[in-house]
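Excluded from the complex is one protein chain; the other protein chains are retained at their positions.
When the chains are written out, they are named A and B in that same order, and each has its own residue count from 1.
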Amino acid sequence: MSNWLAELTAVFVKDLRAEFRTKVSLNAVGLFALTTLAAVSYTIGPYRIAEADRPFLLGALLWIVIFFASMAGLDRSFVKEEETHTAALLRLAAHPLVVWAGKLLFNLVLLIVLMAILVPLYCVLMGYRVESPWWFLAVLATGGYTLAVTTTMVAAIIARAMSRGALFSVLSLPLLLPLLIFVIQGTTAASQGEVDGVLSTLRAVISLGGIMTVLSVFLFPVVWND
Amino acid sequence: MRLNDALKWGLLVWMAVVIWAAFQWAPSAVGFQGESARIVFFHVPTAWVATLAFLVSCVASILYLWRRDPMNDVRAASSAALGLLFALLATVTGSIFARIMWGSYWNWDPRETSITFLLLIYAAYFALRAAVADPERRATLAAVYAILAFVTVPFLVFVVPRIWWSLHPDTIINKQGTIKMDSRMFQVLMGSLIGFTGLFVWLYTIECRIERIRQRRQQELL
Partner (left out) sequence: MSGSVSIGFEGVAKRYDARVIFKGVSGDAVPGRILVITGPNGSGKSTLVRILCGLARPTVGRIEWRLGREPPMARDEWRRHLGVVAPAMSVYEELTAMENLQFFARVRGLGPMEPRCRECLEQVGLDPDRQTQVMGFSTGMVQRLKIAQAMLHDPPVLMFDEPGSNLDPTGQDWLEGFTRSAADDGRTIVLATNDRCEMTWGDDRVELAG
């Protein structure tokens, strides 16, 4: 068991170190998010949306930016291994679930960094007032996890295909559509302080995340080892 | 062979009767614009078959990953191809009906969202298949994706709270599960459902047979 942790950490640290030295994913994801935020803020800004629509529309826009920023960079940890031909040696050295867990952790960190920068900026620039910040964070956290676990599986799949950039988005978005609907509802509820709404969202998102995690444990080795 | 032929001709006769009944035998529905309600006899079965095809595809995918029999991949892909076709038909017939009844082609009510979702999944499934050259790898990746997609469908269809008013007429099954349709209409609908399912099974069987022959010829190269 302790071996697994060390092995998983090795994969995670390796990806982190490589990313730190090249900054490709961070740049892709970060630049996409900031550019989109600038565009949205400039064209819509804090004043154009009617007060009644604000909780919902601002929540929806936030998650759309997060989702598309993820599409810009969350597949990289797998695609890079295949493109630079390092995947083969990794396959021979590591247990598949170690690879899965290490790269999932990497994607989670990437997403956390993205959200940590994007969300406060968004709230400030768009004048997004959130009544229940802790519930808001809960939706972000659970939604982020489910997003990461789903995109990790899809990234593993497309890395084995002749992936052109679009394939990652094409495959991810249908799987993420229910999640998107849930988290938008949850964020809307959190911004209005409706705890019931948030709780029902959290239930749905956590069960979706849980199911995806279990499926990943079974299906990732199949995809990785093929 | 004789049984298959009999079934094939039987299907033809059945569908002919259904089509006739849909236009002539079933009464006009009250509360709908003109005769437009008759589209339900074709719209509902296509939506049903689209969903059934997806189910078949997923079961075949699971079987493929379990036993690695190439025929299961053939089954998954054939079923998905038909599913895509029927999902398109369901979307189009539904959209036509929506235009006649409510003046707009599309409204994103839960059922419309579900069928779009199914379409997106099918499209993604075939995009993935097209992107993989190696047949075994293609089969494996497609099977995994089908299973992942299958798991998200219940969430969209059942769990997404129907907090918005739905345009979809609940003439078929309402919340208590009772059936509110006129009995003749109900009979024609059931008949159409059976007929379309038969149509799916027939097309699916042919598709699988063609693919099996193609695979056998390729295998013979070895």
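Rule of thumb we're sticking to: contacts are C-beta pairs under 8 Å (C-beta built on N, C-alpha and C of every residue); 3 or more make two chains touch, one makes a residue touch a chain.
Since this is a predicted model, take the numbers as computed values, not measurements.
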Inquiry  = According to the contact rule at the top, which chains on display are touched by the left-out chain?
reply    = A, B
Query = In the full complex, which of A:L26, A:I44, A:I64 or A:L90 touches the chain missing from this view?
reply = A:L90
Task = Since one chain isn't shown, list which residues of chain B touch it in the complete complex.
result = 133-136, 218, 221-222
Task = Determine and list the chain A residues touching the chain excluded from the picture.
result = 3, 6-7, 9-11, 14, 17-18, 21-22, 84-86, 88-94, 96, 98, 221, 225-226
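Keep this in mind: only the chains that are shown with their structure count from here on.
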Computed distance of Cα centres, chain B from chain A, in Å = 32
Ask   = Hey, which residues of chain A end up touching chain B in the complex?
value = 150, 153-154, 157-158, 160-164, 167, 170-171, 173-175, 177-178, 181-182, 185, 200, 204, 208, 211-212, 215, 219, 222-223, 226
Remark   = In the complex, chain B touches chain A at residues 65, 117, 120-121, 123-124, 127-128, 131-133, 136-137, 140-141, 144-145, 147-149, 151-152, 155-156, 159-161, 163
